[in-house]
Every structure is written in C-alpha cells, then in structure tokens.
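Partial view: only certain chains, each at its native spot in the assembly.
Naming follows writing order (A, B and C), and every chain is counted from residue 1.
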Amino acid sequence: ENERFVLVSHAPDSDSWWNTIKNAIKLAGDQMGVTVEYRNPPTGDLADMARIIEQASASNPDGIISTIADFNVLKGPLENAVGKGIPVITINSGTEEQSKEIGALMHVGQPEFDAGKGAGEKAKAAGVTKFVCVNHYITNPASVERCQGFAAGLGVELGSQMVDSGQDPAEIKSKIMAYLQANPDTNGILTLGPTSAHPTLAALDEMGKSGTIYFGTFDLSPEIATAIKSDVISFAIDQQPFLQGYLPVVILTNLARYGVVPGNSINSGPGFVTKANIAKVEQYAGEYR
Amino acid sequence: MTEPLLELIDIEKHFGHVIALAGVSFSIRPGECHCLLGDNGAGKSTFIKTMAGVHKPTAGKIRVCGKETNFQSPRDAMDAGIATVYQDLAMIPLMSITRNFWMGREPVRKFGPLRFLDFPKANAVTMEEMRKMGINLRAPDQAVGTLSGGERQTVAIARAVYFGARVLILDEPTSALGVRQTSNVLATIDKVRKQGVGVIFISHNVRHALAVGDRFTVLNRGKTLGTAVRGEISAEELQDMMAGGQELAELEGSLGGTV
Amino acid sequence: MNEAGNQLPQTQKDERLREISPLKKALIRPELGASAGTIVVFLFFLLVAGDSGMFAPEGVLNWGVVSAQFAIIAVGACLLMIAGEFDLSVGSMIGFSGIVIALVSVTWGYPVWFAILVAFVVAIGIGALNGYLVIKTGLPSFIVTLAFLYILRGLTIFVAISTTQQTIIGGVREAAQGDPIAALFGGKIFRGLFSWLADQGLIDKFVAGPKAGQPVIDGIPMIIVWALVLVVLGHILLTRTRFGNWIFAAGGDNVAASNSGVPVKRVKVLMFMLSAFCATVFATCQVIEFGSAAADRGLLKEFEAIISVVIGGALLTGGYGSVIGAALGALIFGVVQQGLFFAGVESSLFRVFLGVILLLAVILNTYIRRMITGER
C-alpha cells in the first residue's frame, strides 16, 4: 500500500503536452492509492535528466517510469536503477529494443521517426509534394526525427523544409507567414505540437489559406480539435499520452502488490485523429487526450 | 549684527562605527564669506553635506533664517536657497552643458496640462551665465565630458551662483585648479558675496582662505577648534591651528618656512 | 555669443584642436549607428530578397508586427537602461502577465477588461518591488532581476499547473468577444481604409479559401499602434521633459544627480515599473491575439530587448541613449529575423547573424558616442 513511483520526462517545465500525462498519473495514483512524482529537467537538457534519474533511483522508489529521449544518455542511469532492483517502465520516445536493452519491464509509447513517417505517408497520399515542418523545439533530437520521418514518408529530402521557429507564438506565426510568402508552392505543413500548431492556425487564417494547405500536427488540444472539425487540420497524430502515464502506474502497482506484469510492450500510438473520430476525443482534449 | 541665514547647532553625524562629526556649530550671515578649514578627514565635507541635505544629522539642529528645519533631501535644501558645489563636482559627463546646468530644477513651459522642458530659455540662460563667468561656450548642447577640468568647475559654480539665492557652499573648489583658474574662482566668490549671498568656502590653503574670508572656522577630528574673525588672526596662527601645532614647527625649519 | 567680458578666450583653445568637418558634426547623433544600420539592412534585403514578397504589403506587415513586438519591450528596456539599470525579468514577466489574464478571465470567469487590469496592477507592482530592492539594497540590478527571472517563471508554471492542471490556458478569445479594452490590444484599425484600397485594386484580395474576396490586409494590428505610441511618448518623455532629464542624470551618475536634487530613487523605481508595464502590454496583445496564454511565453525576451536597445546606441551602463534608436534597433532585429526567412537562409543561422550584427552595431555606436561625449 501507498507505493511511491517516480516519472521522469525530458520536457522542459513549460511544455504543455505533458499535462495530459501529469493528469493521468494523478488519476492513476488516486485510483490505485499510490503516490506518483513527476520530475523533469527545467530547461529540457537531457544530461540533467540523467541526473534526475540517478536521483530518483537513489531515493529508492517502488518503480521508475522514464522516457528514452536519448538512449545514449539515459542508458546508464536506467540500467543502474534496474540493477538496484527497481522496476522500470519506459514510455513515450524510444524504441522497444532500447527498452529491452536497458532491462526495463516494457515500453509504452510511440517511436518518433515512425510516427513522422506514418504522417508523411498519409500526406503523400493526399498529394503533398513540398512541405514545411514547424519545429518549435529544434534543440530536442526527437523533434528533428519527427520531421525527418515525415520527409521520409513523403520520399523527399528534408533540407531546409524544417524551420527553427522558436517558442514565441507571434514569432512562430510571422515566421510561418514569411515562409509561405517566400515559398508559395508549399502544400503541406507539419507542426510538432500545440505550441507551434496554434500560431500556425492563426497564420493560415490571416493569410486566408485556412483549409487550402494540407496540415497535420502532432498531439491534441482544444484548438486543434476545433480545427480538425472545421477541416483546417487534416489529422493529429495522437500517441495517447494518457495511456503512457496511466498504464505504467497501474502495471507497477500491480507488480508491487501481486507480482503480476504483462509480457509485452504496448504501442500507445500513433493513432490518427481525424474528423471521423474527433467527437470522442474532443471532450477531454488537453486534459486526458 | 544681521541675523544668520543658516545656523547649525551641535551637529553630530555617525556612519556605522565611524563618528565623523562630534558636535559642530556654525553660522553664515548675508554677504559674508565664512571659511571652513581643517585637516584631511576632519569632517568638512560631511559637515557641508549635512547643510546641503545630503546627510541627515545624527543629532543637532539646523535653523534657516531663525526657523528650525529638517532637510529631507538635497531638494529641500535647494528650495531653502542653499546651493552647493561639491568637491567631486556632481556633474554628469555624458550629458550636455544645459542639461547639467539645470539638473534637478529644469525650467518647464506649459502646453495645457502638459509641461515640457523649456529649451530656448534653458540654453539662453546657460550661455549667458557661463559668459558672465568668463567662458564663451561653442554650443550649449556640447557634452560636459568634452570640457576641460577648469571649464567643468566653472559650470558647477555658475550653476550654484545662478540658483544659489542665499547661501553658496563651495567644497575645495580650488584644489585641482591652476593659478589663473584659482584667481577666477576667488574673484567670483568676492563678487557673489558683494551681492549679499552668504558664501561657505572650504579649503586646505590658508592663503586662499585669507584672501576672501570674513570669518574662519577650523575643524579638527569632527570638532570645532573655534571661529576667528578676519584681521584677528594671522596666516601662521591659522596654519598652526589647522595642523595641530608642534610637529609642524620642526618641518617648517628644514623646509624654510614656505609651506 | 557676445564679445564682452571674455577672460578666458575660447578662440585661443583652437590652436590645440584639429578640425572636425561640419558634416560629421551634424551627423553624429545617438541614433546615427542605428539609422545607418537600418539603411544597410534594408538595402541588403532589397537585394537578396526583393522578389520574395518581403516588400509586398503582407510582407511589410509581417516584419512590421515582429518589429513592433520588439519595439514595445525595447522602449521600457531603453528608458530603464538610460536610468542606469537592467531588467532581466522582462521575459518571465511576459509569461506571468499572460497567465494572470487567462486565469482571471477564463478560469475564474471575470470579464476580460478586469483581468487585464489585474495583470497590469500585479505586474507594475512586481516592477516596483524589483526597483525597491535595487535601490534599497544597492545590489546590481543584474542580480536582483535575475532572481526575479527565476522566481516569476517558477510562479507562472506553478500557478498555472496548480489551478488548471495545464501550462496553456486557452479560450481567452471567446471570453474577449465584445470586450472594449481587449479590442484595444487585439483589434485592428483602419479596416475601412484597407477594404477601400482593396476595392480600388491597390492591395490584393484573397482568391481562394474561406476568406476569398476579403483584402489580404484588413487593418493595422493594434500592436503596431501600441509600439508607435510608446516610442513617440517615450521619445518625448526622454528628450522634452524634466523627468527625461532626470532619467539621464540618474543613469549618468546617481550620486551627483541626487546631490543636485534629482529624486534618483523615484526615477529608478518608476522606470522598473515602466519596464513591467511594457512587458504587460506585450503579453496582453499576445494573449488577446492568440486567445491563449502559456507559461513559457517570453523566454529570452529580456535579451532581445537589451539587444535592440544596444543596437540602438544606448550605453549599457546608463546615462546615454535614445528611444528612437531603440525603436530602430527593434526594426533592424525584426527585419533581419524575418528577412532571413524570406531570403530562404537556413534558419539556425539567424542566431549567428544576430550575434554578428550586435557586435558590429555596438562597435559603431561606441565610436559615435565617444565623438559626442568626449568619453575616453
């Protein structure tokens, strides 16, 4: 009873997408009667994240849930946690193989490159030939993989189609507008999350191009849901973060209490949210979806 | 005897564990030049800063024209007609001559509810006052940093004279000046005094003090050694008082009495 | 200008001065560096990106808005810097004010005008606290505002998460519908003029999409109006009023200024408050325009404000500078940032350009300043 787990993410403090996971672990914690602590490196520096994992295992929790934002960096600390006998579940970015190599129980998540590639294939089917990938977080490796996957799915070179947009919405907006004015033949847009999706929506609206460009995004938010309904956004890649937070807590609790654990990794995504399946999603977008 | 313009009674001032002034009394009357003399660290600058509202005295009273007053800030003292030229000049090299001249008392012109700086007036007055002090400026918007030391000193004095309606305090205005500049400053003091302004003049140089002073007060280690009136005291006596007497005698001997 | 009573003849001095050409003399103003920089930058982009749409009406509006953003925070930073202090908490203040507005209006359901009022009051209060700490402790403002950079950012995230479980709070646009104060920050002006212009064929109309038939530019965003107003007011305040003289004096030498009767402490605290005010204007425009506030808004904006001001010719240590210069600095910053996009340069190189421009501008400005002030 009252086990203590720690979830370590790679996101900087202010990343809004991780709220869903925070809410999920809170919910799971309440339901299972356990405490789950959320930790992250304040600036998103992965080397700091490794220290946080080391710290977490030094505090002897009943289980650690962590992302594999960079296998190289996190391998050592996670292996040490496993070595100490702490059960580890990996989530979000990273692959099943990496998770196995570390010795984690399982991986709950979505491989970034593949998710991007899936989106790219979808876009190719819709006739996209030139695209712009709005990267609001270019210093994070996973973000670049998404753009690369998208390019691979389309079968084109990424080249300068990835834009380092920064995180300020007004700047993102005006950079998109500048890009589209300078490259009018662009017919596809990929944004990597609400941070870049919202200003992109505003930019398209202002340029009168809403709905004329094939627009895909990662992750969900109320605004994105609305845009899907109104055909401005074609799809959102939903990796169902709720599951990435909720499932590991449930699994670790049951492991601690009854010694039971499923044998395989779980793919929480990619799921594509489109106009067809938006209704259900919308209600909890940003909170549990 | 005319009533003193400014009177300070038993002023004390402590800085943390340093006692800079241990009870100093002083007064200044219209049209007189009262010299404040004393060794390094005697407390002269601290004392005049108290008059000028920069420091608040730890103890003691200040009377302006007989009325007891408490200066909360340098502005209060200025408003009471006390103008000061500090030892370290209080000039801002990056700013223009006009802006420095009027600093803290800028003339304004009203446009309805708005008030703007009155540059034509400010510039004209600055040029005119500097001319009166014997310096023809090229342009009033020249930065003070481009002036020579003597010219800066003059701007500071001209400013104080222009605003210093009743009491003008000069803290060692001559120490860094050449012979000619010094004469100029002393002549100015003389001129200002004749207009009925009370001048407080601080110096290490007994001869400069004797040249213009009506009364002489010597400070030593934060206390007054006494006040003498012009003619009652010789240069040698004053010198001795300032330095504390005996030790100086032997040195004088070896140097031929020319200090 | 009169020949009388000249005891120290000025003319004699000239024997020891070499000549400066009158043209040089007329040109050397604090803004000279920034003006020259602006010209160079525009010429450059006319050459390399002239046909990319950068100088079409939409393109102009594009970099205009970005420059306006920089200009708004640059005005506050400029006056504060001239008064001799720094504010590193501008960026955190932008995030903080935005969250306050969204929280009060969306989460707590008060009217938007009230939320905006609360944000301004709180932000200006924090600005005053910054200033109070600086003057009271005598610590460098770098340290005090660095502490607030961390404290405000932490509080923003903490407050957002603990009240709404989110770091982005949306829905402000809906709440602001019909709010008169909100329109002051998020609306557009001259809408009529622009549709008339479009009807005359002077500017394009959308040809497809949901807005087909409307003009591509349907008005001047209020953020540009705010920027212009702040720049003009700031310039008048600094150069034409008594208070402006005190700002220069406080930054030039605070002991000398306060000995001369300038209320230095009041000036400095007010400038910290102004800096907070400008940050809040920035935040409000952004929140109203985008309809959401996020805890990470404004990251590194303090540096961008300082860079604009310094490109504009102000002296980092105070006592010298110009609001017009700062505005030109913001313009250069905005044009370069957006221009590189129009020119299709690899976007990560933007930072390299920015750094190089900063260095060049500052070297040029230093040279000009030394000529003006006789500094050594």
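What we mean here is this: a contact is a pair of C-beta atoms (placed from the backbone, for glycine too) under 8 Å apart; a residue touches a chain by one contact, two chains touch by 3 or more.
Owing to the predicted nature of the structure, the values given are computational and were not obtained by experimental measurement.
> What is the full stoichiometry, given one copy per chain type is shown?
A x1, B x2, C x2
Throughout what follows, only the chains that are shown with their structure count from here on.
> Mind listing the chains that sit against chain B and also against chain C?
Chains touching both chain B and chain C: none.
> Taking each chain's centre as the mean of its CA atoms, which one is farthest from the centre of chain B?
Max centre-to-centre separation from chain B belongs to A.
> Whose C-alpha centre lies nearest the centre of all protein C-alpha atoms?
C
> Using mean CA coordinates as chain centres, what's the chain B-chain C distance in Å?
Whole-Å distance between the two chain centres: 43.
> On a C-alpha centroid basis, what's the spacing between chain A and chain C, in Å?
That pair's centroid distance is 35 Å.
> Tell me, which residues of chain B touch at least two other chains?
There are none in chain B.
> Note the residues in chain C that touch 2 or more other chains, in rising order.
Where chain C is concerned, no single residue meets two or more other chains.
> In the complex formed with chain B, which residues of chain C make contact?
Counting only chain C, the residues touching chain B are 1-2, 4-10, 236, 240-242, 244-246, 248-249, 252-253, 255-263, 315, 319-320, 372-375.
> Tell me, which parts of chain B touch chain C in their complex?
Per the touch definition, chain B meets chain C at residues 52, 54, 73-75, 78, 84, 86, 88-95, 99, 102-106, 108, 115-117, 127, 131-132, 134-138, 143, 145-147, 150, 180, 184.
> Residues of chain A touching chain C in their complex?
Chain A reaches chain C through residues 12-16, 19, 22-23, 138, 160, 163-165, 167-171, 173-175, 177-179, 181-184, 194-195, 198-199, 202, 205, 207-212, 221-223, 286-287.
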